[in-house]
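The block underneath contains the structure these notes are about, expressed in structure tokens.
One protein chain omitted, others in place.
Which chain is which? They are A and B, in the order written, and residues in each are numbered from 1.
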Amino acid sequence: MKIHIKNGRLIDPANNQDRHADLFIAAGKVVSIGEEPLGFHANQEIDAQGLVVCPGFVDLAARLREPGYEYRATLESEMGAAIAGGITSLACPPDTDPPLDEPGLVEMLKYRAKSLNQAHVFPVGALTLGLSGETLTEMAELRDAGCVAFSHAERPLDNALVLMRVMQYAATFDLSVWLRAQDASLSRIGVAHEGEVATRLGLPGIPACAETIALSRILQLAKETGARIHVCRISSSESVEMIREAKKQGLAVTCDISANHIHLSEMDIGFFDSNCHLIPPLRSLRDRDALRRGLKEGVIDAVCSDHTPVDDDAKLLPFAEAEPGATGLELLLPLVLKWAEEDKVPLIDALSRITRHPARILDAGCGHLARGHAADLCIFDPQGYWKVEPKSLKSQGKNTPFIGFEMKGRVICTLVGGHVVYRANHS
Amino acid sequence: MQNNRQINKSGELQHLLTIEGLPVSMLHHILDTAESFVGVTEREVKKVPLLRGKAIFNLFFEPSTRTRTTFEIAAKRLSADVINLNISASSQSKGETLLDTVNNLSAMHADMFIVRHAQSGAAHLIARHVAPEIHVINAGDGRHAHPTQALLDMYTIRHFKRDFHELRVAIIGDVMHSRVARSQIHALTTLGVPEVRVIAPKTLLPKGVEHLGVHAYHDMSKGLKDVDVLLMLRLQNERMQGALLPSAQEYFKYYGLTPEKLALARPDAIVMHPGPMNRGIEIDSSVADGPQSVILPQVTFGIAVRMAVMSILAGS
Partner (left out) sequence: MELPKTHEILEKLAAAIRAELTEDMVIVGIHTGGAWLARELHRTLGLSSPLGTLDISFYRDDFERIGLHPEVKPSDIPFDVDGSDILLVDDVLFTGRTVRAAINELFDYGRPARVRLAVLVDRGGRELPIEAGFTGIRLDLDEHRMIDLLRNEIGELELKLRPETGV
């Protein structure tokens, strides 16, 4: 299969490219950028006039709900949503049922994902057995089975000794440890940011210090153990400053935020909108603005979708009882573009937050376009509008705070391994 | 973002979910209407035919005999048919969701739901999903709101004190967990009370309570000074757990309303309590039964206020 993508604006943050150039693909790989190779006869031409051609997006957190929660969503539906969102590589957290704590489960997930022949799935293994915070998993074995990193998903890891041990053990094999910073005792009963809105609505709060206290412990132990740490989905302005300081000191730490947190604050809860029941909670406007600044300045490395398909039954409940989470795969690009436009971030820099930087954290050779490398890419219309509606979403999860919003940035075509895996219906 | 949809397009009250956002004219309209109903409750026939044939469902997901009874009396005095449903946690855990329950009852041609639920926002959720001709009254949702209680408190204050613009009001006790306090604060600030205070130890005040327009005090001797109205809150026994308070004894010593502490307020100050009271914990019996207590009139006015709310809703 030979594909010629012509007339597009090619943006590849990893190679600092932003120019109009044609792309030539053969045998699943990029064979040339710009110049047509001698004797190249395309089987397929894609006209990308007025469109952006860029590496497929890399999402550091997408719950596919397999194994264990197939009634919520299936691998098929969510992988379909990923490519519809231009995402060609995604990491999935270990909080499946059972959790990804043994090689067999990881191999099965990899195998299932591969047979669908869509986006690449990178499982994140559990740090402890059953995510119960007690016994270490066989991390080296899990790595061999395909885990790219290890985490504790949203489950508490209270015991500082266990936290230190998992970091030490991971550091032994140079494995990356991905952690959410949230102190369990300070957040256990909370459902919203402890602030003005929670006070007004009478919702139990999660104070910002639940995050900073846990983050401070993680950073101290990272320094102590030398482990490679990625902090997942920070939410407060003070966390941004702590990460900035840690990076300045030369600590091997990276972090990400969810696309929802770039735009939303506690105010968006309004009168109990359970679509805004998210973990970490939406915090104050001041926090949100600090996250945006941190993202622009590069303190925050990546934006992830934090995709969590939740069915209506689990959302149509009083706020505190509603399950936290929102669908996100198909919103990742438009929400990043919205931020870029609002904060005047050059497109190439904005796209680096969902290509180059998360790819580096994932360390799996994806997220860039270069001769001889896999042709995983996304073609999107930066001016194309679409409306977020249950029927416009491929994911089985239909709940998002952005439901009903008009979004700019429409994925036209997604290629994985040189094959067109997604093409938008013409409208 | 979901808004507060208790006012319909014609500016009428469609549901009563919270005091927050209600215009001051609406509050006075409810209180004025309640005044007419006070007369009804003093007659030989304590009943008017206003809501004849209407089906009002008392939907109590959290047990409360007292509040349920006052709504029931109010509905019956308006000649409505009242159906009481106590939906225990167990039937909920059988898999029927809150909205399943509500949909089932709507199919029985309910005209009004009176909802009590342990979760903040439950009444809003129901109001968003019922058919447009059904009205919802929030009879207490979690820590969020208890608008009819706040309205009857305002009625009581207006009855004894007249002008809201000259009052200093203190709310005393567990503000953190109190839906009553949140509704009282919105009502008092909307009606133009220039100074609303909350008095409690820091463990019982929610973060940023000042943003609601109140002044926070931690010391009764300062907080009660020159106060015209004292709104006591109920202290639940379980607050002694979870590291909120050391003991009932210490709480009573520092925050319980005794005659000595009451003497710090203005001599004509009135004392109110939403009930049921914990005598000897948040209030001393001699104050609860004393000359400055208006706790019993509150109960009487409560019925008239609920009649007013029901008839205003049913007529919109």
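Note that a contact is a pair of C-beta atoms (placed from the backbone, for glycine too) under 8 Å apart; a residue touches a chain by one contact, two chains touch by 3 or more.
Everything quoted here is computed from the prediction, not taken from an experiment.
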- Query: What are the shown chains that the left-out chain touches?
  - Reply: B
- Query: Which listed residue, B:V40, B:A216 or B:L264, touches the chain dropped from view?
  - Reply: B:V40
- Query: Which chain B residues touch the hidden chain?
  - Reply: 12, 29, 32-33, 35-40, 43-45, 47-50, 311-312, 314-316
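Convention: only the chains that are shown with their structure count from here on.
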- Task: Indicate the whole-number Å distance between the mean C-alpha point of chain A and the mean C-alpha point of chain B.
- Result: 44
- Task: Within their complex, state which residues of chain B touch chain A.
- Result: 1-5, 17-18, 20, 97-99, 117, 119-122, 124-125, 129, 141-145, 179, 182, 206-209, 211-212
- Complex contacts: residues of chain A adjacent to chain B: 194-196, 198-205, 207, 267-274, 276, 313, 316-321, 401
